[in-house]
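Removed from the display is one protein chain of the complex; every other protein chain stays in position.
Moving on, here comes subunit A:
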């Protein structure tokens, strides 16, 4: 039996889940062995959270409620850590939001 977990979190970052935030997000996702996916709605479509191409393709702007789900070893930790990263605004203050 494999573990699974889910969470939802509001994106408050100025430019949304885009270039720089998505680099941080996918890097963190890759540190977990569980399969992790994200979606902009509870019923999907779901995107591979370890692929920056897929995460960018989700086009999640500021104000989006991001759904995160994981399956496999450490699923709970993975979902918790990723949701926390979004909640911490990807460790960037609004003052530092650049357009890069």
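Some notes on this structure:
What we mean here is this: a contact is a pair of C-beta atoms (placed from the backbone, for glycine too) under 8 Å apart; a residue touches a chain by one contact, two chains touch by 3 or more; residues count from 1.
We adopt the following convention: contacts and distances are computed from a predicted model.
This figure omits one chain of the complex; the name its UniProt record holds, of "Multiple sugar transport system permease protein", "Na+/H+ antiporter subunit C", "ABC transporter ATP-binding protein" or "Phosphoenolpyruvate-protein phosphotransferase", is "Phosphoenolpyruvate-protein phosphotransferase". Interface residues of subunit A facing the missing partner chain: 14-16, 18-20, 22-23, 26-27, 48, 51-54, 56-57, 59, 61-63, 94-95, 97-100.
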